[in-house]
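Excluded from the complex is one protein chain; the other protein chains are retained at their positions.
And now, subunit A:
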Amino acid sequence: MPELQLKQLYDGFRDPQTINELSRQIHALAKDLKEPVYMMEVCGGHTHTIMKFGLPQLLPNNIHFIHGPGCPVCIMPKERIDQAAALASIDDVILVTLGDMIRVPGSQGSLAQFRAKGCDIRPVYQPLDAIKIAQENPNKTVVFFAIGFETSTPMTAVLLEQAEKLGLDNLLFHINHVLVPPAIDAVMADPDTKVNAFIGPSHVSVITGSKIYQPTVDKYHTPVVIAGFEPVDVMQSILAIVKQKVAGRAELENQYQRAVTEQGNVVAQQKVEKFFEVRDSFRWRGLGPIPHSALQLRPEYAHRDAEIRFGERLPVKEIDDHKACQCGDILRGKANPNDCKVFGRGCTPQTPLGSCMVSSEGACNAYYRYAGVE
(Lines give C-alpha, C1' and ligand atoms only; values in the text may rest on other atoms or scores of the structure.)
Protein backbone atom coordinates (compact mmCIF):
# COMPACT_ATOMS: atom_id res chain seq x y z
CA MET A 1 0.00 0.00 0.00
CA PRO A 2 1.47 3.43 -0.86
CA GLU A 3 2.19 5.65 2.12
CA LEU A 4 -0.54 8.17 2.92
CA GLN A 5 0.52 11.69 3.86
CA LEU A 6 -1.45 13.94 6.23
CA LYS A 7 -1.35 16.64 3.54
CA GLN A 8 -3.19 14.29 1.14
CA LEU A 9 -5.95 13.72 3.68
CA TYR A 10 -6.35 17.49 3.76
CA ASP A 11 -5.67 18.76 0.23
CA GLY A 12 -6.96 15.68 -1.59
CA PHE A 13 -10.48 16.26 -0.29
CA ARG A 14 -10.36 19.99 -1.11
CA ASP A 15 -8.95 19.73 -4.62
CA PRO A 16 -10.60 22.42 -6.85
CA GLN A 17 -10.31 20.35 -10.03
CA THR A 18 -12.08 17.40 -8.41
CA ILE A 19 -14.78 19.71 -7.06
CA ASN A 20 -15.30 21.21 -10.54
CA GLU A 21 -15.51 17.83 -12.20
CA LEU A 22 -18.02 16.57 -9.63
CA SER A 23 -20.01 19.76 -10.21
CA ARG A 24 -19.97 19.09 -13.97
CA GLN A 25 -21.23 15.52 -13.42
CA ILE A 26 -24.01 16.77 -11.10
CA HIS A 27 -25.10 19.37 -13.70
CA ALA A 28 -25.20 16.74 -16.45
CA LEU A 29 -27.17 14.23 -14.40
CA ALA A 30 -29.55 16.80 -12.88
CA LYS A 31 -31.12 17.36 -16.31
CA ASP A 32 -32.82 13.98 -15.85
CA LEU A 33 -34.34 14.86 -12.45
CA LYS A 34 -38.12 14.66 -12.46
CA GLU A 35 -38.48 16.94 -9.42
CA PRO A 36 -36.16 19.36 -7.63
CA VAL A 37 -33.91 17.97 -4.91
CA TYR A 38 -34.08 19.59 -1.47
CA MET A 39 -31.23 18.12 0.54
CA MET A 40 -30.97 18.75 4.24
CA GLU A 41 -27.47 18.66 5.63
CA VAL A 42 -28.32 17.81 9.20
CA CYS A 43 -24.93 18.70 10.63
CA GLY A 44 -23.69 22.23 11.31
CA GLY A 45 -20.16 21.26 10.29
CA HIS A 46 -21.49 20.59 6.80
CA THR A 47 -23.31 23.95 6.76
CA HIS A 48 -19.96 25.56 7.47
CA THR A 49 -18.21 23.65 4.64
CA ILE A 50 -21.03 24.37 2.19
CA MET A 51 -20.84 28.13 2.78
CA LYS A 52 -17.06 28.36 3.13
CA PHE A 53 -16.46 26.67 -0.22
CA GLY A 54 -19.42 28.31 -1.99
CA LEU A 55 -20.95 24.96 -2.94
CA PRO A 56 -24.49 26.33 -3.64
CA GLN A 57 -22.96 28.23 -6.59
CA LEU A 58 -21.65 24.97 -8.06
CA LEU A 59 -25.06 23.32 -8.25
CA PRO A 60 -27.79 23.52 -10.92
CA ASN A 61 -30.93 25.44 -10.01
CA ASN A 62 -33.00 22.31 -9.36
CA ILE A 63 -30.78 21.22 -6.42
CA HIS A 64 -31.10 23.08 -3.15
CA PHE A 65 -29.53 22.94 0.29
CA ILE A 66 -31.78 23.13 3.33
CA HIS A 67 -29.72 23.75 6.44
CA GLY A 68 -30.65 21.46 9.31
CA PRO A 69 -30.76 21.61 13.12
CA GLY A 70 -27.42 19.86 13.75
CA CYS A 71 -25.60 22.53 15.70
CA PRO A 72 -25.74 21.78 19.43
CA VAL A 73 -25.34 25.41 20.43
CA CYS A 74 -28.09 26.55 18.04
CA ILE A 75 -30.80 24.23 19.30
CA MET A 76 -30.36 25.01 23.00
CA PRO A 77 -33.55 26.67 24.26
CA LYS A 78 -33.21 29.76 26.40
CA GLU A 79 -34.59 28.08 29.52
CA ARG A 80 -31.68 25.62 29.57
CA ILE A 81 -29.22 28.51 29.39
CA ASP A 82 -31.22 30.21 32.16
CA GLN A 83 -30.77 27.03 34.21
CA ALA A 84 -27.01 27.13 33.60
CA ALA A 85 -26.98 30.77 34.68
CA ALA A 86 -29.00 29.90 37.80
CA LEU A 87 -26.51 27.14 38.67
CA ALA A 88 -23.58 29.50 38.18
CA SER A 89 -25.29 32.05 40.44
CA ILE A 90 -25.37 29.64 43.41
CA ASP A 91 -22.62 30.31 45.96
CA ASP A 92 -19.70 27.89 45.71
CA VAL A 93 -20.75 26.52 42.34
CA ILE A 94 -18.33 26.52 39.41
CA LEU A 95 -20.01 26.04 36.04
CA VAL A 96 -17.88 24.38 33.37
CA THR A 97 -18.92 24.30 29.72
CA LEU A 98 -17.59 23.94 26.21
CA GLY A 99 -16.55 26.79 23.93
CA ASP A 100 -19.30 28.69 22.16
CA MET A 101 -22.00 27.86 24.71
CA ILE A 102 -20.88 30.77 26.85
CA ARG A 103 -21.97 33.30 24.22
CA VAL A 104 -25.52 32.10 23.56
CA PRO A 105 -28.11 34.53 24.90
CA GLY A 106 -30.53 33.25 27.54
CA SER A 107 -33.48 35.31 28.73
CA GLN A 108 -31.34 37.16 31.31
CA GLY A 109 -28.17 37.37 29.21
CA SER A 110 -25.43 34.98 28.11
CA LEU A 111 -23.18 32.98 30.42
CA ALA A 112 -20.36 35.36 29.41
CA GLN A 113 -22.44 38.22 30.85
CA PHE A 114 -23.05 36.25 34.05
CA ARG A 115 -19.33 35.64 34.31
CA ALA A 116 -18.72 39.37 33.94
CA LYS A 117 -21.07 39.86 36.90
CA GLY A 118 -18.85 37.62 39.03
CA CYS A 119 -20.18 34.09 38.54
CA ASP A 120 -17.49 31.42 38.32
CA ILE A 121 -18.00 30.11 34.78
CA ARG A 122 -15.15 28.34 33.04
CA PRO A 123 -15.14 27.51 29.35
CA VAL A 124 -13.02 24.45 28.50
CA TYR A 125 -11.96 22.75 25.26
CA GLN A 126 -12.41 19.24 26.59
CA PRO A 127 -14.71 17.73 29.23
CA LEU A 128 -11.86 16.00 31.09
CA ASP A 129 -10.56 19.46 32.11
CA ALA A 130 -13.43 19.46 34.60
CA ILE A 131 -11.59 16.81 36.66
CA LYS A 132 -8.70 19.11 37.46
CA ILE A 133 -11.11 21.94 38.33
CA ALA A 134 -13.01 19.63 40.71
CA GLN A 135 -9.79 18.35 42.30
CA GLU A 136 -8.45 21.86 42.82
CA ASN A 137 -11.71 23.07 44.37
CA PRO A 138 -12.75 20.36 46.85
CA ASN A 139 -14.97 22.78 48.79
CA LYS A 140 -16.93 23.84 45.75
CA THR A 141 -19.45 22.06 43.55
CA VAL A 142 -18.39 21.84 39.93
CA VAL A 143 -21.23 21.45 37.43
CA PHE A 144 -20.42 20.33 33.89
CA PHE A 145 -23.00 21.83 31.53
CA ALA A 146 -22.96 19.02 28.96
CA ILE A 147 -24.01 19.77 25.38
CA GLY A 148 -23.82 18.07 22.03
CA PHE A 149 -25.19 15.36 19.78
CA GLU A 150 -24.22 11.66 19.74
CA THR A 151 -20.67 12.80 18.92
CA SER A 152 -20.12 14.42 22.32
CA THR A 153 -22.11 12.21 24.70
CA PRO A 154 -19.40 9.51 25.00
CA MET A 155 -16.94 12.16 26.21
CA THR A 156 -19.34 13.19 28.98
CA ALA A 157 -19.73 9.49 29.80
CA VAL A 158 -15.96 9.13 30.23
CA LEU A 159 -15.88 12.21 32.47
CA LEU A 160 -18.61 10.67 34.63
CA GLU A 161 -16.80 7.33 34.68
CA GLN A 162 -13.61 9.05 35.83
CA ALA A 163 -15.47 11.05 38.47
CA GLU A 164 -16.87 7.79 39.89
CA LYS A 165 -13.48 6.08 39.73
CA LEU A 166 -11.69 8.95 41.46
CA GLY A 167 -14.49 9.44 43.98
CA LEU A 168 -14.88 13.08 42.96
CA ASP A 169 -18.13 13.74 44.80
CA ASN A 170 -18.14 17.45 43.97
CA LEU A 171 -18.52 16.95 40.20
CA LEU A 172 -22.13 17.13 38.95
CA PHE A 173 -23.72 17.21 35.49
CA HIS A 174 -26.43 19.23 33.75
CA ILE A 175 -27.20 17.05 30.74
CA ASN A 176 -28.34 18.51 27.42
CA HIS A 177 -27.25 15.77 25.04
CA VAL A 178 -29.57 15.44 22.05
CA LEU A 179 -30.17 12.86 19.33
CA VAL A 180 -30.16 13.21 15.54
CA PRO A 181 -32.85 10.71 14.41
CA PRO A 182 -35.73 12.28 16.41
CA ALA A 183 -34.73 15.70 15.01
CA ILE A 184 -34.97 14.27 11.49
CA ASP A 185 -38.43 12.93 12.39
CA ALA A 186 -39.46 16.37 13.63
CA VAL A 187 -38.36 17.98 10.36
CA MET A 188 -40.20 15.36 8.30
CA ALA A 189 -43.35 15.61 10.44
CA ASP A 190 -43.94 19.12 9.12
CA PRO A 191 -46.46 18.74 6.27
CA ASP A 192 -44.90 21.73 4.49
CA THR A 193 -41.37 20.36 4.45
CA LYS A 194 -39.70 20.20 1.06
CA VAL A 195 -36.84 17.97 2.27
CA ASN A 196 -36.51 14.89 0.05
CA ALA A 197 -32.91 13.81 0.74
CA PHE A 198 -30.40 13.93 3.57
CA ILE A 199 -26.67 14.47 3.73
CA GLY A 200 -25.84 12.42 6.83
CA PRO A 201 -23.58 13.84 9.56
CA SER A 202 -19.87 13.02 9.66
CA HIS A 203 -18.81 12.71 13.29
CA VAL A 204 -22.17 11.66 14.72
CA SER A 205 -21.95 8.72 12.34
CA VAL A 206 -18.37 7.91 13.40
CA ILE A 207 -19.81 7.19 16.85
CA THR A 208 -23.23 5.72 16.02
CA GLY A 209 -22.37 3.92 12.79
CA SER A 210 -24.30 4.29 9.56
CA LYS A 211 -27.00 1.91 10.80
CA ILE A 212 -29.00 4.58 12.67
CA TYR A 213 -30.28 6.16 9.43
CA GLN A 214 -31.83 3.03 7.90
CA PRO A 215 -35.18 3.79 9.62
CA THR A 216 -35.14 7.29 8.04
CA VAL A 217 -34.63 5.77 4.59
CA ASP A 218 -37.37 3.18 5.14
CA LYS A 219 -39.88 5.54 6.74
CA TYR A 220 -39.62 8.53 4.39
CA HIS A 221 -38.23 6.87 1.23
CA THR A 222 -35.51 9.49 1.04
CA PRO A 223 -31.87 8.90 0.19
CA VAL A 224 -29.44 9.37 3.09
CA VAL A 225 -25.78 9.73 2.11
CA ILE A 226 -23.30 10.03 4.98
CA ALA A 227 -20.66 12.54 3.93
CA GLY A 228 -17.22 13.58 5.15
CA PHE A 229 -16.59 17.18 6.13
CA GLU A 230 -14.52 18.31 3.16
CA PRO A 231 -15.97 19.93 0.01
CA VAL A 232 -15.05 16.97 -2.23
CA ASP A 233 -16.84 14.69 0.24
CA VAL A 234 -19.98 16.85 0.11
CA MET A 235 -19.97 17.14 -3.69
CA GLN A 236 -19.45 13.41 -4.13
CA SER A 237 -22.36 12.79 -1.76
CA ILE A 238 -24.61 15.17 -3.70
CA LEU A 239 -23.73 13.27 -6.88
CA ALA A 240 -24.73 10.05 -5.11
CA ILE A 241 -28.07 11.61 -4.05
CA VAL A 242 -28.77 12.81 -7.60
CA LYS A 243 -27.93 9.35 -9.00
CA GLN A 244 -30.40 7.78 -6.57
CA LYS A 245 -33.10 10.34 -7.42
CA VAL A 246 -32.68 9.89 -11.17
CA ALA A 247 -32.89 6.11 -10.79
CA GLY A 248 -35.89 6.41 -8.45
CA ARG A 249 -34.00 4.79 -5.57
CA ALA A 250 -33.95 5.71 -1.85
CA GLU A 251 -31.00 4.08 -0.10
CA LEU A 252 -28.52 4.54 2.70
CA GLU A 253 -25.01 5.20 1.35
CA ASN A 254 -21.78 5.94 3.14
CA GLN A 255 -19.42 8.26 1.27
CA TYR A 256 -17.26 8.76 4.39
CA GLN A 257 -15.96 5.21 4.48
CA ARG A 258 -12.51 6.24 5.64
CA ALA A 259 -14.04 7.14 9.01
CA VAL A 260 -17.56 5.67 9.33
CA THR A 261 -18.43 1.99 9.64
CA GLU A 262 -21.84 0.36 9.80
CA GLN A 263 -21.57 -0.37 13.53
CA GLY A 264 -19.67 2.78 14.61
CA ASN A 265 -17.60 3.10 17.78
CA VAL A 266 -18.97 0.32 19.97
CA VAL A 267 -16.88 1.26 23.04
CA ALA A 268 -18.38 4.76 22.94
CA GLN A 269 -21.91 3.39 22.50
CA GLN A 270 -21.49 1.07 25.50
CA LYS A 271 -20.34 3.91 27.75
CA VAL A 272 -23.31 6.04 26.70
CA GLU A 273 -25.66 3.13 27.37
CA LYS A 274 -24.16 2.60 30.82
CA PHE A 275 -24.70 6.13 32.10
CA PHE A 276 -27.61 7.56 30.07
CA GLU A 277 -31.24 6.87 29.30
CA VAL A 278 -33.66 8.58 26.91
CA ARG A 279 -35.62 11.56 28.23
CA ASP A 280 -39.39 11.63 27.66
CA SER A 281 -39.18 14.94 25.86
CA PHE A 282 -36.80 17.82 25.24
CA ARG A 283 -37.67 21.25 23.93
CA TRP A 284 -35.45 22.28 21.01
CA ARG A 285 -34.95 25.89 20.10
CA GLY A 286 -36.93 26.43 16.92
CA LEU A 287 -38.36 22.93 16.74
CA GLY A 288 -40.27 22.83 20.01
CA PRO A 289 -40.68 19.75 22.19
CA ILE A 290 -39.58 16.51 20.51
CA PRO A 291 -40.36 13.22 22.27
CA HIS A 292 -37.44 10.95 23.12
CA SER A 293 -34.97 13.35 21.51
CA ALA A 294 -32.47 13.81 24.35
CA LEU A 295 -30.73 11.93 27.14
CA GLN A 296 -30.58 12.15 30.91
CA LEU A 297 -28.55 10.36 33.57
CA ARG A 298 -29.74 6.94 34.67
CA PRO A 299 -31.30 6.83 38.17
CA GLU A 300 -28.13 5.11 39.53
CA TYR A 301 -26.27 8.36 38.87
CA ALA A 302 -28.95 10.69 40.24
CA HIS A 303 -26.42 11.81 42.88
CA ARG A 304 -24.50 13.51 40.06
CA ASP A 305 -27.51 15.11 38.39
CA ALA A 306 -27.55 18.89 38.93
CA GLU A 307 -31.17 19.02 37.74
CA ILE A 308 -32.09 16.83 40.73
CA ARG A 309 -29.66 18.28 43.31
CA PHE A 310 -30.61 21.89 42.56
CA GLY A 311 -34.06 21.17 41.12
CA GLU A 312 -36.00 23.72 43.16
CA ARG A 313 -33.60 26.51 42.20
CA LEU A 314 -33.74 26.00 38.43
CA PRO A 315 -36.17 28.10 36.34
CA VAL A 316 -38.44 25.96 34.17
CA LYS A 317 -40.33 28.68 32.32
CA GLU A 318 -40.14 28.04 28.59
CA ILE A 319 -38.88 31.08 26.75
CA ASP A 320 -39.15 31.65 23.02
CA ASP A 321 -36.76 33.63 20.88
CA HIS A 322 -37.05 37.36 20.24
CA LYS A 323 -39.98 37.77 17.86
CA ALA A 324 -37.80 39.31 15.13
CA CYS A 325 -35.42 36.32 15.27
CA GLN A 326 -36.10 33.62 12.69
CA CYS A 327 -33.75 30.96 14.06
CA GLY A 328 -36.76 28.64 14.47
CA ASP A 329 -37.68 28.73 10.78
CA ILE A 330 -34.01 28.49 9.81
CA LEU A 331 -33.48 25.41 11.99
CA ARG A 332 -36.55 23.80 10.41
CA GLY A 333 -35.20 24.57 6.94
CA LYS A 334 -38.12 26.92 6.14
CA ALA A 335 -36.12 30.12 5.90
CA ASN A 336 -32.63 31.20 4.94
CA PRO A 337 -30.62 33.63 7.07
CA ASN A 338 -31.16 36.37 4.50
CA ASP A 339 -34.93 36.07 4.98
CA CYS A 340 -34.52 37.32 8.57
CA LYS A 341 -34.97 41.06 9.09
CA VAL A 342 -32.36 41.31 11.83
CA PHE A 343 -29.71 39.17 10.08
CA GLY A 344 -26.47 41.13 9.83
CA ARG A 345 -28.17 44.22 11.26
CA GLY A 346 -29.45 43.74 14.81
CA CYS A 347 -27.88 40.29 14.92
CA THR A 348 -24.17 39.77 14.15
CA PRO A 349 -21.50 37.34 15.42
CA GLN A 350 -20.30 40.06 17.82
CA THR A 351 -23.78 40.71 19.22
CA PRO A 352 -25.87 37.63 18.41
CA LEU A 353 -29.61 37.87 18.95
CA GLY A 354 -30.32 34.30 17.92
CA SER A 355 -28.36 31.14 18.55
CA CYS A 356 -27.74 30.40 14.84
CA MET A 357 -25.44 33.45 14.77
CA VAL A 358 -23.27 32.29 17.69
CA SER A 359 -21.51 29.12 16.62
CA SER A 360 -19.46 28.82 13.43
CA GLU A 361 -21.69 25.81 12.75
CA GLY A 362 -24.82 27.95 12.83
CA ALA A 363 -26.36 28.80 9.46
CA CYS A 364 -26.54 32.56 10.18
CA ASN A 365 -22.91 32.71 11.30
CA ALA A 366 -21.77 30.82 8.18
CA TYR A 367 -23.83 33.07 5.86
CA TYR A 368 -22.58 36.22 7.61
CA ARG A 369 -19.00 35.09 7.38
CA TYR A 370 -18.92 33.70 3.85
CA ALA A 371 -21.91 35.02 1.90
CA GLY A 372 -22.48 38.48 3.40
CA VAL A 373 -25.69 40.42 3.93
CA GLU A 374 -27.95 40.81 0.89
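One rule holds for everything that comes next: contacts are C-beta pairs under 8 Å (C-beta built on N, C-alpha and C of every residue); 3 or more make two chains touch, one makes a residue touch a chain; residues count from 1.
Here, contacts and distances are computed from a predicted model.
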Name of the absent chain as recorded in UniProt (options "Putative ABC transport system ATP-binding protein", "HypC/HybG/HupF family hydrogenase formation chaperone", "Acetaldehyde dehydrogenase" or "Na(+)-translocating NADH-quinone reductase subunit D"): "HypC/HybG/HupF family hydrogenase formation chaperone"
Option from A:Pro77, A:Pro105, A:Pro154 or A:Gly333 whose C-beta touches the chain left out: A:Pro154
Residue of A:Leu59, A:Val187, A:Ile207 or A:Ile226 in touch with the missing chain, whole complex considered: A:Ile207
Interface with the unshown chain - residue positions in subunit A: 1-2, 4, 6, 8-10, 12-13, 15, 17-18, 21-22, 24, 43-45, 49, 72-73, 98-100, 125-129, 148, 151-152, 154-155, 158, 161, 202-203, 206-207, 228-230, 232, 257-259, 265-268, 271, 359, 361
